[in-house]
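Only one protein chain is missing from this complex, and each of the others stays in its spot.
Lettered A, B and C in written order, each chain numbered from 1.
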Amino acid sequence: MPRMTLVEAVNHALAQELERDRRVRVFGEDVGKNGGVFRVTDGLQARFGEDRVFDTPLAESGIIGTAVGMAVYGLRPVAEIQFAGFTFVAFNQIVSQAARLRYRSGGLLSVPLVIRAPFGGGVRTPELHSDSVEALFMHAQGIKVVIPSSPYDAKGLLHAAVEDPDPVLFLEHMKLYRSFRQEVPSERYTLPLGQAAVAREGDAVSVFAYGAMLHVALQAAEQVAQEDGASVEVVDLRTISPLDEECIAQSVSKTGRAVVVHEAARAGGVGAEVIAVINERCLYSLLKPVERVTNPDMPFPLPSVEDTFLPNPARVAAAIRRTLEP
Amino acid sequence: MPRMTLVEAVNHALAQELERDRRVRVFGEDVGKNGGVFRVTDGLQARFGEDRVFDTPLAESGIIGTAVGMAVYGLRPVAEIQFAGFTFVAFNQIVSQAARLRYRSGGLLSVPLVIRAPFGGGVRTPELHSDSVEALFMHAQGIKVVIPSSPYDAKGLLHAAVEDPDPVLFLEHMKLYRSFRQEVPSERYTLPLGQAAVAREGDAVSVFAYGAMLHVALQAAEQVAQEDGASVEVVDLRTISPLDEECIAQSVSKTGRAVVVHEAARAGGVGAEVIAVINERCLYSLLKPVERVTNPDMPFPLPSVEDTFLPNPARVAAAIRRTLEP
Amino acid sequence: MPFPLAHCIHQVLAPDGKLVGAAPDLPADQLFAMYRWMVYGRLYSDRMVALQRQGRIGTFGPLNGQEAASVGLAWPLQPADWLVGSYRELLSYMVKGVSPLALAETYRGYVGDGYALDAHCLPYQIVLATQVLHAVGIAMGMQYDGKPDVVVGVCGDGATSEGDFNEALNFAGVFKAPIVFVVQNNGWAISVPRRQQTAAEYIAHRGPAFGMPGYVVDGNDVLAVYQVVQDAVARARAGDGPTLIEALTYRLGAHTTADDPKKYRLDDELGEWTARDPLPRFRTYLMNQNLLDPTADERLHEAIAAELQSLVETLEAQPPQDAADLFDLVYAERTPQLNRQRADLLAELGRE
Partner (left out) sequence: MPFPLAHCIHQVLAPDGKLVGAAPDLPADQLFAMYRWMVYGRLYSDRMVALQRQGRIGTFGPLNGQEAASVGLAWPLQPADWLVGSYRELLSYMVKGVSPLALAETYRGYVGDGYALDAHCLPYQIVLATQVLHAVGIAMGMQYDGKPDVVVGVCGDGATSEGDFNEALNFAGVFKAPIVFVVQNNGWAISVPRRQQTAAEYIAHRGPAFGMPGYVVDGNDVLAVYQVVQDAVARARAGDGPTLIEALTYRLGAHTTADDPKKYRLDDELGEWTARDPLPRFRTYLMNQNLLDPTADERLHEAIAAELQSLVETLEAQPPQDAADLFDLVYAERTPQLNRQRADLLAELGRE
């Protein structure tokens, strides 16, 4: 099996979708000849032509608005927004238009659109490039939000996203683009949207994370396991909307303790919803307050102090230990 | 003391601000001669002139973007977005620009901007007019979110919002615009942003609500009090961001039971954050899962079935009773 | 500029119905059908306003005064073509094939049961100007499929101030998409007059600025609108790219049933435009051409009134919208969350 980075896995999946289905078109700013500012779409235009893979004018609302039209018409657009923070320029087109057209048309129209966008900290981008936006789109209804934490998941989830009849926001963590390789099948396979995955089994405490934070959580889990002998479960949420409530509830019912990790600000973040799910589904199993390890309630930190603010293994380990206190 | 509707209270507050401070300018779509589609700005242009109160071209990003410029320049813009759902067209200007300029400028610039927008269900508007958007702006950082539930609060909070050095999203519930009158002092007074208010004292269960839902919660509380003899506390959150965590924690520490009511969809809503606050601050006092009474995870309901979906006193009462079960 | 703006305002019929340009080559039955739709639009709108007054439907935006523009812009379209507009385009939607009953249902607050799909329209848009981008996307889809089909994308004068309108023009220009943009410039965006909407003399100037021709047409002249849109549609079909057309018209009624134009509009202006009402203008023309006489006109009005009466009866005889259905409109498949929330609601309604 080939070993791929996340960039390669996404590139590979896009190529397979373009090959498999004439209706698939990949477009956005700089995705053509340049192959994307992270090279995610490298080589695709040369291989599939300018009709299938093309650059648009520099206008995010225009990208999503025309993509909605193409999707309604019967195509399977895969649009790139160059950085997730720029989805805000297209917020109305995503939240009120793409996500709602099924509802607005009484169920007859659908918008099978995938919006890909890089996000995430740890790579010292200029301001506004690293922001986590997933919680905003979790609160919007009619769109799914997917965040892979590995090349293998990225490929399987992206294939599923393209196949999905509803709009999917597919967020790719920049830190993970090239940080490691993994065996990824060349064949097309799908991983179901809406399902979390237990990344590490344990029975003393559940840690919920996604994207690059999954790896931070795993490191913290390993550390606590080694140093304290505690058995830590780590759950990769993978799909942020709709959340896999069943998996969350099962894990916490077993462990009775939980930590949620994300890079986004705390107030109104995904962590809050995970806590609400725990509250609703297994409060009586909960032995200690759920810990949130997140950015403070402020914009994404400036590059020079990113490392101080981003959740790191030590901070997550400390939170795990707090939940383990008697 | 004059008795005012919420519309009159807001109109009165705007007039006083215009009178008091030359830097205040009121603008938006149809706020001039027409006096706003809800007559909130009625008479202000005639009284203060077209320089102070004026119509803009039909472009929400333009309204907020130019307002940011005016605020930086030293004015105190009060911009109206005709319906809160249309803030999405200006999402980038609100969330990445207005809310962040203090941060981006190292604290030297500020954006004393008030964005007023009507929202809320129960008045059978066309689609996309009634949506609750507060949770999205709660997750954004650097902007405050205020929702008054009464004419008295509306005036005091609006004066405070105009005075505030940071951007404030001031959401006015359409159902409350003319639903009741209240004695409102003619003099200018401010109510502090960031503080919730106990609207009804009780010690058996805490109900958290805001806007029109405050009144639904109060009715439900009365009903449960009368029928079950339970002492229900109702808290008006008033400011959604930053939440008054202290007040939430105090109330639940006392009652041990809680219900949150809002019109917005459940996933990632304000209810989730309230639950997270309870989890963090007083989990050990909590005797039963916090109940969320909200819209299902779908767009705001069509007018013909609004009544079926909007939280009503019976539904809130049922939730209160579930928390009171032993 | 490569595309000069046609400086004159294209006109075929003077306000008094006299021919002042070359009439399009349309057979009598089509001319009559055009007229029938214009009358239908007027009576439909009046009926809806009356229903709203009685609390039988929700807020409604009258169409009166814009019938010529709406009928003229929809007329050149074939079934496979698409038409995308706002709440003010109900009449052009009907001409394109959308059921008047289905449109009325949306004003009763029902799910708009796919009303627009067969006719190749999108649900009429509420968030101004956003639909014009969807229209461009559809046109890009047709182009990709190598189809000779076209899209007409419509919005109001106010909507042209939105970023999306301009992004749409720009995308269409860059991709040479087979689309015709029609701006229904009815002089007002609620209470804001056209001159406060933009400092340009004509909105059509935006065409050349984005690399496409721009035309101004008398929007109360159904034949003129038909001609200029028909030409633009032909160009788009031939692969010659997009066109922007500004139709000068007037909203004779209120913005919506919730609006009171007396707050902002002078009677003079209304009087002026009433004199340019598209209906009498076209009626006089048809009568001058012996294609219509007062008796036939009366019969037409009666027939439409009867049609509308039965439409309203059907509308009101319908069972109420089932709230449970809404849970199936969020995603293709209900999420576990929606399943649970649906079950809760049904239980509460005693319908488990």
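The rule is simple: contacts are C-beta pairs under 8 Å (C-beta built on N, C-alpha and C of every residue); 3 or more make two chains touch, one makes a residue touch a chain.
Here the structure is a predicted model, which means the values were calculated and not measured.
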item: Shown chains that the omitted chain touches within the full complex; value: A, B, C
item: Chain not shown: contacting residue from B:P57, B:G85 or B:P289; value: B:P57
item: Per the touch definition above, residue among C:H205, C:H301 or C:R340 touching the missing chain; value: C:H205
item: Residue of B:M1, B:A46 or B:L109 touching the missing chain in the full complex; value: B:L109
item: Touch residues of chain B, complete complex, unshown partner; value: 25, 51, 56-57, 59, 61-62, 64-75, 92-93, 96-97, 101-110, 141-142, 144, 164-166, 194, 242-243, 245-246
item: Those residues of chain A which, in the complete complex, touch the missing chain; value: 29-30, 32-35, 37, 55, 57-62, 85-86, 88-89, 124-129, 266-267, 296-299, 301-306, 308-309, 315, 318
item: Missing-partner contacts on chain C, residue numbers; value: 1-2, 5, 161-164, 166-167, 170, 173-174, 176, 196-201, 205-206, 208-212, 241
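Going forward, only the chains that are shown with their structure count from here on.
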item: Most central chain, judged by mean C-alpha position against the global CA mean; value: B
item: Intercentroid distance (Cα basis), chain C paired with chain A, Å; value: 40
item: Multi-chain contact sites of chain C, meaning residues that touch two or more partners; value: 111, 127, 163-164, 326, 329-330, 335, 337
item: Multi-chain contact sites of chain B, meaning residues that touch two or more partners; value: 85-86, 88-89, 127-128, 267, 297-299
